[in-house]
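Complex shown without one protein chain; remaining protein chains in place.
Chain naming follows the written order as A and B, and within any one chain the residues start at number 1.
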Amino acid sequence: MKVVGARIPRYDGVAHVTGRTTYVDDVRIPGTLWVKALRSPHHHAGIEKMDTRPAEDMAGVHAVITHADVPLLEYGHLSALGIPADEPLLALDEVRYKGQPIALVAAKDEETAAEAVSKIAIEFEERPALTDVRQAFDTDAPKIHREGNWYTHFEDEMDHRQIRKGDIDWAFEHADTIVQGVYRPAAIEHAPLETQTCQVVPEPSGRLTIYSCTQALYFSMGVVAAHLQVPLNKLKFVGGTTGGGFGGKVDTATETMCALLAQKSGRPVKWRWTREEEFLCSSTRAPWHMEIADAVTADGWILGRKMLTLHDAGAYSRFSPYGLTKHSFHHTGAYTIPNLEFDGYVVYTNRVPTTAMRGFGVTSVSFAAETHMSRIADVLGVDPIEIRLKNANRIGDTSPNGIVYTDPSTVSTIQTIAEAIGNELKAEYRTMTNEPRSGEWLPEHLVAQLGNPEEH
Amino acid sequence: MAKHKGRGIAAIEYPTGMNQNGDPSQAWIKVKPDGRIDVFAGTADIGNGSKTIQTQIVAETIGVPYDWVTYDNSNTDSSPMCTGTFASRATFVAGNAALKAAQQVKQKLLEIAGKELEIDPADLEIVDGEVVAKGAPQTKMSVADVAGAATFGHGELITGTGAQLKPYSAIIDSETGRVDTPPHSAISYATCAAEVEVDDETGEVRVLRLQQCFDVGRAINPTQVEGQIEGGAMMGLGLGVLEDCYPYYPDVEHRGGAFGSYLAPSMEDMPQIDTILIENPSADGPYGAKGIGEMANNPQPPAIAAAVHDAIGVWITELPITPERVLRALGAKAAGGGEPRREGKKIVFDEELSVNAVSNGGMRFEVPA
Partner (left out) sequence: MNLTVNGVTHEVESSLLTPLLDVLREELGITGPKAGCHQGGCGACTVLVDGEPRRSCLLPVAYADGGEITTVEGLGSPEDLSPIQEAFIHHYAAQCGFCTSGMMLAGQGYIARGGTDNAAAIQEALGGHVCRCTGYAKIVEAVAAAARGDSFDLTETAVGKYTKMTTGGAE
C-alpha cells in the first residue's frame, strides 16, 4: 500500500501553521451583530415575570428573543432513539441550572448587547436545589424535573437500565471473597481552545447560512430545523473545521438561537462564548457514582459482579440515557464475568446538563472496573497482571449483553506492556493467546457463558 | 517528608461507532476531466485528522497519488450527511463511506479504460495514477486520459457514492439487556502502565511516565494515531489528578471560570509517553482500521489510582486525586483508619461514599452477606 499506513502530513497542516485555517470566529460578514445571553443566576428557581422591553427599546439593539420566539420550544436531540424532549431551548417558567439561557440579545456591539441583557427585568422565586445523586431517590428530596428526579423512559418504560446474566446469587455463594468499592470520577470540562462560536447570515432567498463549530454538521442542522420547523434545505451549515470538540460541540448550544436572532433582526449575528461562559455554562462530562461488589475466588477468578451506577445528568436528559446504556454494555470492562446484576439510573440534579465527552459512558467504567481489579489483586495477594490475563476476554466469550467476542486483544496488549515494564511473566501467561478458552483457562463457571463466534 | 514512586496497570476496551449503531455516514466523489479526484463528505474534522484519513483512503482505493485528491467537508449543500465526529466513528464509519465511493469510481475508471484499451476491466488495475494491464505493464493508460476520454469521448461524468450504516441493534429483552446483533462496529483495546511519584508532605501526585499499548486495527496514518494517544493521555491525566468542574462536588459552588482556576493540564505536567501500536485488523473497517480517539483518555485514571496505592498504600477512588485527598487519606491511615471493613467474606471499601451512608433510604446497594 502506498498511502494508507503512510505518515502523510495533515491535509490542512499548511493552513494551520500559516494562520489561514478559517474557524467560525474568523468569518467576517459586514453588518454582523453581537449576541449576549441572559442566563439564570440561580441553581433552581421559578420565573415569576420577565420584561424584555427595556432591552428591546435600547438604541443599538436589533432583536431580543425568548421562549415565545421559538416555533418548537422543546426538541429531544435523540428522540429518534426514544429519549423524549424535556429541555426548552430558552427557559419558559423555570430555570434548573445556573447559567441556563433565558433570553438573548443581538446588538450593534458586544458592550451594547451586554448592557441590554442587564436591562431585562426578571423576577425569580428560588427553589431548593438537588445536587447529590445519592439523595435523589429520597422522599424528602426536592423534585426538580417534571417527571421526577430520574429518567423513566428506558425500554418498556423502565426507570433504570438493567443487565442480568447468569446467576449472581450463585456467584456470591461460591465466592471465597466479596470485594466492594465505590468509584466517583468527576465532571470535567471539554475546554477546547475554541469556545462555542456561531455566526448566522439571513440570505435574500429566505435561507439561513449557519457558520458553526459543531462536530456534527447534519446532526446540528436537524436540531435547528426541528426547533424552527423548517425543512433541511432552508438551512446551510458551513463548518467542518472545529477548534477542538471532545464531545462538547454536539449539543448545538448556539445555532438555533442565532438562527432565530438572524431571522428576527434581518441581520447577520455572531455569538462567541466567553471563556468564562465556556467553563461555567457549557455542558460537561458527567460525574458518575458507581458501586461494585465482585464475587471472587482465592486464585483470582471473578465469578460475578453486582453494580449500581448513578449517572449525574445535570438538569436535563440530553444524551444521558444513551451514555448510561453504553456504560451498561461495557460494565465488565475487558473481562469475562459470567454472572451479572447491573442497575443504572440517569439522575437529574441542578447543575449544567452533562453531555458526551471523550469515552462517553465507558470512561467511567474503565476507571471503576480497573481500579477495582487492582484492588482485588491487592487484597487477594494475586499478581495484578496475572489476574487480568486469566479473566481477559477470549474468542468465544460473551459480553454482558450476550454478544460473542470474535477477536479481543486484551491478552496481547497486556503482554506487550508486561514486557515493556520488564515484568517477566510465568510461562503459561507468556504463551497465552486470545484463542477460545480451554484447559486451565476454562473453569467450570465460565462454560455456560460461551458463545459461537461464527454467529457474530 | 518523602517522595514515593509507584506503578499501576489498567487494561481496557472501547467500541467503535455509536452504541447500538444506526449511525450513517455518506460520501460522494466526482472525477475531473484531467483525472483529479474531488471528495465530498459531511464529516467534521475536530483536530482528529479525519480530512487526511478519508483522503488517504480514497487515494489508496482508487490507486492515485495522495495529492490528486481534494476533500471538501465545508458545507451541507454539497456534502452528504454524516452523523457526526464522535463515538470514535470517523475513521471506521465515515472512512468506509469514502472507501465505498472510491471503489465505485475505480470500477468506472476501469470500465472506461477497458473500452479504450479493448481489455476486460477485470484484467486492469490502477497503480499510481495509471491504469495498467495486469501482467502486461506496457499496456497502460493514465487516469488523466481515462477521465478525458470519459468526458469528451463517452459523454460521462464519473462519480461514486458511498454510505456506511450498521443497522440499529435493538435491546430485545429489557430485563437482561440482551441485544441480537453486535451493538458496535468494532472493539479496540489498550493497556497502560502508569508510573507516579507522590510527595507525602504536599500530597502532590506527579505522573512520570505512561507506557501504553494500543490495538488500533490498522493505523491509516500512524503519526495521527500517536497524536490521538498523546493528546488522550494528557486528558486522562487531567481526569485523574487535576481537573474538576465542581471542586466541592456534589456542591455546585466555587467553580473555576478561567484557565488557572480550572486545572487543564499544562506542558509542565507532561509525563514521558511511550506508545506501542499493534495492529489486529477489524473484520470490516477500512483496511482493517478501528477507532482510537476516545479510548485514548480512558486507561490513565485507573492506572494512576493503582500507582498511587502502590506508592503510598492508600486507595483514592474519587477523582481527581488531589493533594488534599492524598493528605487526608495518609492522615487517616496514620491514625489507624482507612482500612476496609471486613464482615464474613466481605471486604467493604469506601463505605462513607456509598448511597447507604448518604441517602435517607431512597436508594440502597445491598450485597448478600
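One rule holds for everything that comes next: contacts are C-beta pairs under 8 Å (C-beta built on N, C-alpha and C of every residue); 3 or more make two chains touch, one makes a residue touch a chain.
A quick note: this is a predicted structure, and the numbers were derived from the prediction, not measured.
Participant: With the missing chain put back, one of A:88, A:101, A:192 or A:321 would touch it. Which one?
Facilitator: Per the contact definition at the top, the residue touching the missing chain is A:192.
Participant: Would you mind spotting which of B:7, B:106 or B:218 touches the chain that isn't drawn?
Facilitator: B:218
Participant: Write the list of chain B residues that the hidden chain touches.
Facilitator: These residues touch the chain not displayed: 46-49, 215, 217-219, 222-224, 226-227, 230-235, 258-260, 264, 266-268, 270, 272-281, 288.
Participant: Identify the residues of chain A touching the omitted chain, counting contacts across the whole complex.
Facilitator: Interface with the chain not displayed, on the chain A side: 1, 6-10, 12-23, 25-26, 28, 190-195, 242-244, 246, 272, 274-276, 412, 416.
Going forward, only the chains that are shown with their structure count from here on.
Participant: Roughly how far is chain A from chain B, centre to centre by C-alpha average, rounded to an integer in Å?
Facilitator: Computed value for the inter-centroid distance: 15 Å.
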